[in-house]
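A quick write-up on the structure given underneath.
Missing here is one protein chain; the remaining ones are kept as they sit in the complex.
Then we have chain A:
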């Protein structure tokens, strides 16, 4: 299995860090499977694949994680969807007429930057913008997973540099 995290973090093939990752090989496989389920699920529901890749790229930029930004930008390119792709830039926010998209991007930015500030009202905004219960969970799952992956990759890249 090719692991996005180890590639993005540029982890060396041997040494103490590589050994530690081998010890946790099952967990790294499950992390990769979680990536596939969050970014390329067989049932994307109301959160399309291109949008997922764009939002992941946006989160990588908010977290300044160059390795994963590159990975998600490449994934996004493959969909050839310029409207979704524009949202990979954290400076871009959807117009007020795009209620559903604006609510989703608002949630992504808030919950990536400062999850502690999220309240019930943020979930209600998603619902008011037309997201079904399952799509709210899909979006939350995507944001939560990508934030896990970004931080894990950040640590592995720093550890790898010194070995």
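To be clear about the criterion, a residue touches a chain if its C-beta (ideal position, glycine included) is under 8 Å from a C-beta of that chain, and two chains touch if they have at least 3 such contacts; residues count from 1.
Note that in this section contacts and distances are computed from a predicted model.
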### Query
With one chain of the assembly withheld, which option in "RNA polymerase sigma factor (Sigma-70 family)", "Branched-chain amino acid transport system permease protein", "Cytochrome B" or "Peroxidase-related enzyme" matches that chain's UniProt protein name?
"Peroxidase-related enzyme"
### Hidden partner chain, residues of chain A it touches
16-17, 19-21, 23-24, 26-27, 30-31, 33-34, 37-38, 41-43, 45, 62-65, 107, 111-116, 118, 120, 122-124, 133-134, 136-138, 140-141, 143-145, 147-152, 154-156, 158-159, 161-162
